[in-house]
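A single protein chain has been removed from this complex, and every other one stays in its place.
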Amino acid sequence: MRNDLRFQPLDASRSPRFADIATFFRLPRHEVNAEVDIALVGVPFDMGVNYRSGARQGPAAVREASRAIRRIHPTSGIAPFALCNVADIGDAPINPLDMAASIELIQRFYEDLHRSGSVPISIGGDHTVPLPILRAIAKDGPVGIVHFDSHADTLDELLGTRVNHATTFRRAVEETLIDPRRTIQIGLRGSRFSADDVAYGERVGMRLVTMDEFEAIGRDAVIAEIDRVTGSGRTYVTFDIDGLDAAYAMGTGVPEVGGFSVRDAQMMIRSLRGKHLVGADICEVAPMFDPTGQTQLNAANLMFELLCVIADSLAARR
Amino acid sequence: MRNDLRFQPLDASRSPRFADIATFFRLPRHEVNAEVDIALVGVPFDMGVNYRSGARQGPAAVREASRAIRRIHPTSGIAPFALCNVADIGDAPINPLDMAASIELIQRFYEDLHRSGSVPISIGGDHTVPLPILRAIAKDGPVGIVHFDSHADTLDELLGTRVNHATTFRRAVEETLIDPRRTIQIGLRGSRFSADDVAYGERVGMRLVTMDEFEAIGRDAVIAEIDRVTGSGRTYVTFDIDGLDAAYAMGTGVPEVGGFSVRDAQMMIRSLRGKHLVGADICEVAPMFDPTGQTQLNAANLMFELLCVIADSLAARR
Amino acid sequence: MRNDLRFQPLDASRSPRFADIATFFRLPRHEVNAEVDIALVGVPFDMGVNYRSGARQGPAAVREASRAIRRIHPTSGIAPFALCNVADIGDAPINPLDMAASIELIQRFYEDLHRSGSVPISIGGDHTVPLPILRAIAKDGPVGIVHFDSHADTLDELLGTRVNHATTFRRAVEETLIDPRRTIQIGLRGSRFSADDVAYGERVGMRLVTMDEFEAIGRDAVIAEIDRVTGSGRTYVTFDIDGLDAAYAMGTGVPEVGGFSVRDAQMMIRSLRGKHLVGADICEVAPMFDPTGQTQLNAANLMFELLCVIADSLAARR
Amino acid sequence: MRNDLRFQPLDASRSPRFADIATFFRLPRHEVNAEVDIALVGVPFDMGVNYRSGARQGPAAVREASRAIRRIHPTSGIAPFALCNVADIGDAPINPLDMAASIELIQRFYEDLHRSGSVPISIGGDHTVPLPILRAIAKDGPVGIVHFDSHADTLDELLGTRVNHATTFRRAVEETLIDPRRTIQIGLRGSRFSADDVAYGERVGMRLVTMDEFEAIGRDAVIAEIDRVTGSGRTYVTFDIDGLDAAYAMGTGVPEVGGFSVRDAQMMIRSLRGKHLVGADICEVAPMFDPTGQTQLNAANLMFELLCVIADSLAARR
Amino acid sequence: MRNDLRFQPLDASRSPRFADIATFFRLPRHEVNAEVDIALVGVPFDMGVNYRSGARQGPAAVREASRAIRRIHPTSGIAPFALCNVADIGDAPINPLDMAASIELIQRFYEDLHRSGSVPISIGGDHTVPLPILRAIAKDGPVGIVHFDSHADTLDELLGTRVNHATTFRRAVEETLIDPRRTIQIGLRGSRFSADDVAYGERVGMRLVTMDEFEAIGRDAVIAEIDRVTGSGRTYVTFDIDGLDAAYAMGTGVPEVGGFSVRDAQMMIRSLRGKHLVGADICEVAPMFDPTGQTQLNAANLMFELLCVIADSLAARR
Partner (left out) sequence: MRNDLRFQPLDASRSPRFADIATFFRLPRHEVNAEVDIALVGVPFDMGVNYRSGARQGPAAVREASRAIRRIHPTSGIAPFALCNVADIGDAPINPLDMAASIELIQRFYEDLHRSGSVPISIGGDHTVPLPILRAIAKDGPVGIVHFDSHADTLDELLGTRVNHATTFRRAVEETLIDPRRTIQIGLRGSRFSADDVAYGERVGMRLVTMDEFEAIGRDAVIAEIDRVTGSGRTYVTFDIDGLDAAYAMGTGVPEVGGFSVRDAQMMIRSLRGKHLVGADICEVAPMFDPTGQTQLNAANLMFELLCVIADSLAARR
């Protein structure tokens, strides 16, 4: 328990959950600042996609959906707002007319944040977003990655460009931001453009868990693999919402059927408790394709799961 | 088989399922009356919620969705309309501007119904609704409860009030309407306001099955627990639709991810065959959050499951 | 005022407007019967369309939407339920797999109704529906027609068939059910299959008011034309909801832009006060294309407008 | 122009309009404070309705929709954020389980606000909301009212209660919060429960403009009437969004067809320039009935219109 | 690999997946022709239903959804467009006003197609559609059937008619188009009109796998049963989308809860690799009931699964 807890969600006994402005978990909107242990950030960038855009509206939608979340984790009992100073520090700056400039702006924002000592949990934006984040927070050495996704995002280029939502983790390996041998990709499936869409990861030593393997070995074995691959080193979690089965995630640019469930995702994230976690993101929530609100609700819930294990990780390290 | 079957669904050979007024299962709309064995009732009360309202429109939506249901159960072969006189007796009276009066009005309506000898299957309304129902039908002694829900609804108070959708089953224990040792809660999960949100039930001897336990022991073991806990005594079933995984139930005030499936719900309800069932309800269906209609369809299907086991139970006791 | 008023809408002080089963204006569901002055009927037939079906669900949707309507007309002060016995007599029978049989079934239902002395106000169903209605109620001699529509529905045949939603009023002329010289079509517009799509009406003496003329002469002049054309004879009103501008009526098989407004429709219907009205219908409401509910709400409101002038007409003739 | 402008919308050159948290017009979220000239407030109270609830989510939806609004009025050239300190001061406190307490809480919140000297522009909530607001800000003497609505909201009671969304302006007259002779109601229409639903206003000297009169005399004449009735005294504006034609406002509890347009509303509000305006509200926006987002967008635009005339009014009085 | 591959999907490097006209998998729209190995066809016929229509718009919706599919199967590595000439040959002709004529037109279209040597994969339309298809392609002798569905569709008649979506497979047996002993029905569930709704299939030797059995024996055992029942003979696959659990398929006329998942469907279809496949269809996709697009996306994905095993089957037989 921190002695100087400064940020608490709005008190539901005075301001019901439907009331007042929507911030992540109804926490205060704060600026980048050293007193923030865990910074909740939006990155409304969706210029890296080759199919349906719309993830620029993801952060707003997840903030709204996060009204539904209360304070304490039902299984672990973790009370993140009692362990750490957690705040909504708004959105990284973006220039929606200049892709390269946006990547730069995001990177600089996270560099400031990293210098301030906050651990970021981010809501994209498309899955290009982890690249500038990792450029900012993995400068000190490559991190391990727990990567939930239906796509490997390790192409060399897409439509002649090298920074986009399909190349992120190849760039990150090349830039030694991530350690491929400490990287595990979970949920791979979905039709492919060419036979070697996912081959790069295997080549550089990533652990790829396709949905076929996921089903064959079972979730507990996958959890063991996550543990084995990432070990005790610094680890970052990136969650493309299309890793979820399309029945849970139609509100995204490229929904893919036949994936894992939200329950699976919850259990895999919960298993990260005790890991040395340096940040996390959830990407590709596109609310205009989500008329039921289910995708954004799932993202808000998984963000809370991430927050709990990261708050616990930080508290344990104090 | 009853000799004097009076109520049958509209004949689809003359009036197709999309035709004519929407009553529960296209049965006649009847008044409270001794010839009704099983009374299907709406309770359009949603003043007991602290987040999103809208369950007042639940009964209308479930009536409409119930057009899809036919006459005979595909697994058990139970033909409820051939076993019992089943009718739609409309909605309990409500004053949407006076919460306390509404609770009173509902209770009195169910007292009349109980006196007439009908067994009620109700569609809420929010999960405050079982309290006035139980006050009416459990006067003769406490009943056992099979309670499907993501939340325990056993707080002592919410926002300074003692009768609302979060306190129902605590009040019911205190008023000796239900026997906590014959009560089982299934599906608990969802973030909590405080660490002891669900503690009351444990303290008074309820059997709490969280989703973690549900998954750990499996559905068959949960079914065995339902049987063990409720035994042969008078038993009431209450189903908060948010007990279902949010993928099945976005059309509710507080959808919660990571729950059980409709198939699970069907199998658990089917397992109640042979029990001494005195009534049932399904609550918290809020159709304005259900653009696909899935939640209301699920409620209509689960209502039919409940109808089948209750009709069988009544027929067996004749 | 009738002395023996038998049917009143549900009392909102006990059963709020969102409560209980949905009937037209929350009136009792009654069988065909001589004590019903005005019979509100659904005709869930949509087999006569060549583009998008779905009007089979129109009666259910308009019943639900009609919850919003109260008891007294705000402008005329007409209180229809105090003037006449008005009831929801359910839906005409349909065989959704046999078009010809359905037309027969509808006609026979309306013959019974006509014999009972009730004046029908119907909700279709597609715009084939007026044909069997007129066959039943215009046996005694042709009626005048006030026809609101974007299409003339006077083709000779469509796809080789002669009874469908595009030929209704040609058949009705040929069968001497309607008097073309006492027929006025209002709102014609929309692209055409061939140059003489609307020519038949002109040839037989109908008064055609295109949207161009509507705008040129103004609504008051159109109202004067309605009066002049229909005169004092027996008159039937048929309203294809696509007569409304698509901004008011997307929930229909073939929405057409550039039409008249609901306000225009209200004023034109109100102008019928004092006419000798023998029935009315509103057709082509297809709720699955109406996610906002606007089209069905418009239909419910226009049905109430029709009810008021018809109730007044009946009362005046007593 | 104020010398000490403290609050500006987020700079779209760094934070695009889709980015960061949703506050009214992307202004800072501030607490009640004397330096705020115009306070934008949400009042998420919808317990005063007898039909469909949901306006509790109105403030959140209008904040989100207000992202679309820029800084300067296109016709008048008014630049409100350059004239006044305008801030989003969050939502008034509410207890969604206690109607009377909520009314109290709202009143006290506005009393604080009024003491601080801020002029409030509020987003409801249902149309009960103006009563506690007026109790707070009209203590010094009754104000004139410009009331846009399809309903008069001057019943004596509804369902046995005296404070609800149908009685607001009768209570306000009785409590001498408003001067009925300086009150004008615009847009009245919609079916009625009884013949004298709107009679009270006429009796006490309000000026009632039904839609029939609106159309008959034209918008310019209505604007002249607004000017004549309200004169130069302190005036409050209250806008029930169902005053708009249902084609513009399906996202509300009781949409009413045949009303005025958003353009009409804009022109009537613009005509208030130069008046002595002491506050304004827009009520009854229920976003779950608004899948296109049109109603909330309209509310955001009309809120900006109100802001412009109020900012100009304040600046002129300095 | 074929030497003369003529048809390839649009090149996404020049025409992104959201661009240009929607054909199945963005393949060329071609006429019936001998050079087409696999013909993708729409059959927009929905006159055979007794509940909700709308499957006439299924082919258009699945074409649009199929933009999301790429070129290579992620698990099997099958590259169908590199194995066979696959083309979109448009829709079978229909007369939406004449059911019998439509059945004729469809049959003749498939006779032409069959003569040309193309193997058809069809998107319905309702589940009447397989009958005219089988009449065309099973003239040479009865085929085995893999039938995914929640309903058996083996009634003798429905509403007095013998050709409709509930009788298809009974007619097909009677006409010796299918071999009942080589027919397996998977996913049966859903309430029944009468006790022997599914009895016919059992009587003639079909293998019926209810959802209860599916769950009891497990998917792998069902796959073994599919293999055992169909053997090495000519086999046709028919997939009523309501075979999927309603959580995956609300966009259909009669969604049924408690079914199998898309993952289950994928694995069962993949197991058909190596079979002698003579065609396939997916029916009952009704997009107006599918606001999230999930059902149509599922259909597009399952169509690709079918395409892969059929392309492989054809290539293996060359």
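Letters A, B, C, D and E mark the chains as written, and numbering starts fresh at 1 in each.
Here is the rule we use: a residue touches a chain if its C-beta (ideal position, glycine included) is under 8 Å from a C-beta of that chain, and two chains touch if they have at least 3 such contacts.
Bear in mind the structure is a predicted one, so any value in this text is a computation, not a measurement.
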item	value
Omitted chain's touching partners, listed by label	A, C, D, E
Among E:91, E:153 or E:197, the residue in touch with the chain that has been omitted	E:91
Residue of A:17, A:30 or A:56 in touch with the missing chain, whole complex considered	A:56
Contact with the hidden chain (one of C:50, C:168 or C:230)	C:50
For chain D, the residues touching the chain missing from this view	12-13, 16-18, 67-75, 77, 79, 247-248, 261-263, 266, 291-294, 297-298, 301, 304
Footprint left on chain E by the chain that the document does not show	14-16, 18-23, 29, 42, 44, 56-57, 59-60, 63-64, 88, 90-91, 93-96, 291
Residues of chain A in contact with the chain not shown	46-50, 52-54, 56-57, 95-99, 101, 158-161, 164, 288-289, 291
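What we mean here is this: only the chains that are shown with their structure count from here on.
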item	value
Separation of chain D from chain B in steps, with touching chains one step apart	1
Chains touching both chain A and chain D, listed by label	B
Intersection of the contact lists for chain C and chain E	B
Equivalent interface to B-D, taken from B-E, C-E or A-D so that over half of the residue contact pairs match	C-E
Interchain centroid distance [CA atoms averaged], chain B/chain C, Å	40
Shared-contact residues (touching 2 or more other chains) in chain B	16, 18, 50, 52, 56-57, 95-96, 159-160, 247, 289, 291-292
Which pairs of chains touch, using the document's own definition	A-B, A-D, A-E, B-C, B-D, B-E, C-D, C-E
